[in-house]
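The following block contains the structure, expressed as structure tokens.
Missing here: one protein chain of the complex. Every other protein chain is in place.
Just so it is clear, A and B label the chains in written order, and each chain counts residues from 1 on its own.
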Amino acid sequence: MKASIIQTFENFKSNPTLVQSITNYVVMNNTANALLAIGASPIMAHAHEEMSDMSQIIHSLVINIGTLDAYWVESMQKAASFANNNHKPWVLDPVGAGASAYRNDVLGRLLSQHPTVIRGNASEIMALAKESINSKGVDSSNSSDEAVSAAKLLSKAYGAVVCVSGEIDYVIEGERMASIGNGNSLMSKVTGMGCTATAIIGAILGGQKDAFLATLTAMAVMGVAGEMAYEKAVGPGTLQLHFYDALYELTPDVLERSIKLGSHA
Amino acid sequence: MKASIIQTFENFKSNPTLVQSITNYVVMNNTANALLAIGASPIMAHAHEEMSDMSQIIHSLVINIGTLDAYWVESMQKAASFANNNHKPWVLDPVGAGASAYRNDVLGRLLSQHPTVIRGNASEIMALAKESINSKGVDSSNSSDEAVSAAKLLSKAYGAVVCVSGEIDYVIEGERMASIGNGNSLMSKVTGMGCTATAIIGAILGGQKDAFLATLTAMAVMGVAGEMAYEKAVGPGTLQLHFYDALYELTPDVLERSIKLGSHA
Partner (left out) sequence: MKASIIQTFENFKSNPTLVQSITNYVVMNNTANALLAIGASPIMAHAHEEMSDMSQIIHSLVINIGTLDAYWVESMQKAASFANNNHKPWVLDPVGAGASAYRNDVLGRLLSQHPTVIRGNASEIMALAKESINSKGVDSSNSSDEAVSAAKLLSKAYGAVVCVSGEIDYVIEGERMASIGNGNSLMSKVTGMGCTATAIIGAILGGQKDAFLATLTAMAVMGVAGEMAYEKAVGPGTLQLHFYDALYELTPDVLERSIKLGSHA
């Protein structure tokens, strides 16, 4: 698995991708900078009139509902539909799942369009499973085990790779599971680090058909770059900028030496 | 007063707040980062459909009209209305008051919903008083004294705490007034520092019923963090990132040693 991850990252660096992001206002700048730093090209476009044309030229699509409203939700649905028709993979970031009935309703509609990958934190993944599958086995507690169970249910129900990010990042596809133990807690004090992870998943997914492997590679890249940045950071402000530098500098060799990959039966 | 400020900050650090921000596109990233750095949790949401649900889970609300348009103005009015019904305090940042008739009209409507706190610079506070109270005593000159007079009129007319930020930050509630002399002029060369002050007021206001004390505490935190950042900064770019680090590192002890509190009869 580790060799496949390094190979996936090498392939990405040799064949950088063009990623359309329909994301929230708070993190647009972050995620565009992260995509550029890693070598990908971001397109931020949401006008209904151009969703079809954009879908032709991209390698992958990122949908993040953070600052949703009716117009943007329609953009997301159109973009997902064109992505499916054009066989472009797409990632869903269910920001704030469970925080409002409207979010839950929109997420239900997007799930029904079958995202290739879903990435959220534990509480978002649990809320998503609870609302969309209405499983009694998924409650609102925040433990990792519950989130992993929710992710497995979601993955099976929608045929998606599901990533639960946190201290340990879990990547799940049906019964298949792996984990990444890189990163640090200061990253949670910088806005949009989760959204950036989703963007990096999108970037690597654009050139790797195995979505499980692409997601695992992206989470390893995030975690290792976060560790590199942490060595130079004093607080969240300095962490953020060193993080972009680290994404820019990260090589397959460093990734190979630093990755903390967990295997799961 | 100084002891009450330190106590307020300690209480906030032990009981961090969840703050909804309906703010302008330019500063969303800044203010989310500032809220995270100080220990609060930001929610950026503006869809009409979720204003009611969001109001249930938040401690306080920030409304900033910087990049307003009709849809967002309706979001602001709904959110303010739900905040009032749910007894959640809210802060109004009247960005660009006086720059257009539309802004003045919108501000008049938001003032009529009785914000808990209003924070602006001298010219914004004067424009707000002039337009909304039509006072002859408030002209368009930019002096601190005029702004303080305008703030007193506004405070009495709307029952709000009013903060005039600048070289000296004045906090006013009726005849009650105090001031903070921390900060530095380089902060004005970083976009959104005023908006960030408003966000920090929101954060502390979410856990402190005395809005005058919450506002004074927030302005002290801003000013002292700005001074800590200035020591490491070369220009506005480095100031901004060290500012987030400083917000993250700031302790009640450092605040107590550094605060420059002015008392006013």
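Just so we're on the same page, contacts are C-beta pairs under 8 Å (C-beta built on N, C-alpha and C of every residue); 3 or more make two chains touch, one makes a residue touch a chain.
As the structure is a computational prediction, the values presented were derived from the model and not from experiment.
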Only one of A:Met28, A:Met76, A:Ala127 or A:Leu255 touches the unshown chain, namely A:Met28
Among A:Ile6, A:Leu36 or A:Leu261, contact with the omitted chain is made only by A:Leu36
The listed residue (B:Gly96, B:Gly183 or B:Gly207) that touches the chain absent from the view is B:Gly96
Listed in rising order, the chain B residues that touch the chain left out are 24-27, 29-30, 66-70, 96, 99-103, 188-192, 234-238, 240-241
Contacts from chain A to the absent chain lie at residues 25, 28-29, 32-33, 36-37, 42-50, 53-54, 57, 71, 240-249
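Just so it is clear, only the chains that are shown with their structure count from here on.
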CA centroids of chain A and chain B: separation to the nearest Å works out as 33
